[in-house]
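Below, a portion of the complex is reproduced, with chain positions unchanged.
First chain written, first letter: the chains are A and B, and each begins at residue 1.
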Amino acid sequence: MSTSASNPYPLVGLRDNERATVMVKDVTIGCGPPVLIAGPCAVETETQMFQAAEMARAAGARLLRGGAFKPRTSPYSFQGLALNGLRLLHQASVGTALPLVTEVVDTRDVETVAQYADMLQIGARNMHNFALLRAVGATRMPVLLKRGVAATIDEWLYAAEYIAQAGGEAIVLCERGIRTFETRTRFTLDVAAVPVLRQLTKLPVMVDPSHAAGERRLVLPLARASLAAGADGLLVELHPDPAKAACDGPQALIGTDIPKLAALMRADHGIRE
Amino acid sequence: MSTSASNPYPLVGLRDNERATVMVKDVTIGCGPPVLIAGPCAVETETQMFQAAEMARAAGARLLRGGAFKPRTSPYSFQGLALNGLRLLHQASVGTALPLVTEVVDTRDVETVAQYADMLQIGARNMHNFALLRAVGATRMPVLLKRGVAATIDEWLYAAEYIAQAGGEAIVLCERGIRTFETRTRFTLDVAAVPVLRQLTKLPVMVDPSHAAGERRLVLPLARASLAAGADGLLVELHPDPAKAACDGPQALIGTDIPKLAALMRADHGIRE
């Protein structure tokens, strides 16, 4: 398979306007109603994870998220529960009947994480970790590929092409904000990436408003904007007690936000070309 | 009136959650249904302006826009029709009964432009032209203040404060994209600016999706996203024959886009907090 000027993305590019859907167990992402993936930033305790999974289900989530391996800026921050975390995530996933999306950060962990997860997440910090992209692609499992904070849309599509070339064609792209000079938000949500990607790739496109916002009160407006721009779904963080969260508490939705999020997911999203 | 750490924006800041509306003739911006401002980038000929004004009206615009003084990157690009342009704009405004929003770029022109316009626009390139901000404020006319392409939200609010301090309290902020590393769009629309501003200022907030996109096909998805994020209105460029436009043709909506834009403006925008 070779690349050309007319189609730099032979595997993930858009051809004849044919769009791909991605199945995660019985959940279809793309070409249909938007899908909510929700859960805590990190799995912390059995109780926290159980409550968060119930919140996710109440919000209308079709997939459960949560991190057991946490890539953190400082080595002195909470790094995740690792294998124990995977077990708790799996238990919550089974308990709520929501398939599990969780992040893998090391090529050596791919096999283990694949045993517990239904969809593997590549985080923003690893979008250019090509060895990991290939290893994840080789599992042929569904992959949620977040955009790197300084990655152009084209670099992001090349990252997807790495996964696809290794065998993993069930890829969902996830915009999560890019790094700019503005400091009132944690990152700048590039909502235009959604319609731009529609012109370039067959892959479904989701948006994570939580990491872009960095603040709870901004998450729902950004979620609405993302669906209005045509996103195939949302990745949202929530927590039963954000004040005690081991990471990213300020951006986690709380109990009183859940009915609003549920209403948003149930709304008629019309033609979202 | 002094500033303090707790309220750096004594005139435009949000206090007791009281929001301002801005009246441009009989049109109210803020605290109600979203308002559309539409028209060509630049006024070019009587025919072009007449047709564009009709398109604006058909799209549901309440205000007409168009530039007679065009700030252009190169001195060898079309610079606008100046006074003749103001006359054509005024004529189209009267003909369609749509109040006129037009840009002023020089303190020496403020008085003249004020005779023709119903609302004065400060463009992105002049957001830090403090002398112009003061001169425009002193007219006490309504002002549409675009965000500078590298301005933080706080710098933008300070620019509004300059206008207000000079006497012009009827200010509408307009997000139009910031400069980032991404090149697939002309600028990166910072849609999060809308909910962020809701927390900081009493002023209405509009969005210009046309300049952010730089490409026609992206304008409507960004327009939808902006309203979904809670914007009080849209500023959209259109043209009867974009291939012949003297400036920014690729981003101008065309005839077939108008019904879609009209439908968007008529839609139920629900609670857009």
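General observations
The working rule: contacts are C-beta pairs under 8 Å (C-beta built on N, C-alpha and C of every residue); 3 or more make two chains touch, one makes a residue touch a chain.
On a predicted model such as this, the values are computed, not experimentally measured, just so you know.
Here 2 identical chains are displayed in place, and the whole complex they belong to in this file is assembled from 4 copies in total.
We take it that only the chains that are shown with their structure count from here on.
Spacing of chain A relative to chain B, judged by their CA centroids, is 34 angstrom.
Interface of chain A with chain B (complex): residues 150, 152-154, 178, 180-185, 188-196, 199, 212-213, 217-218, 221-222, 224-230, 267, 272-273.
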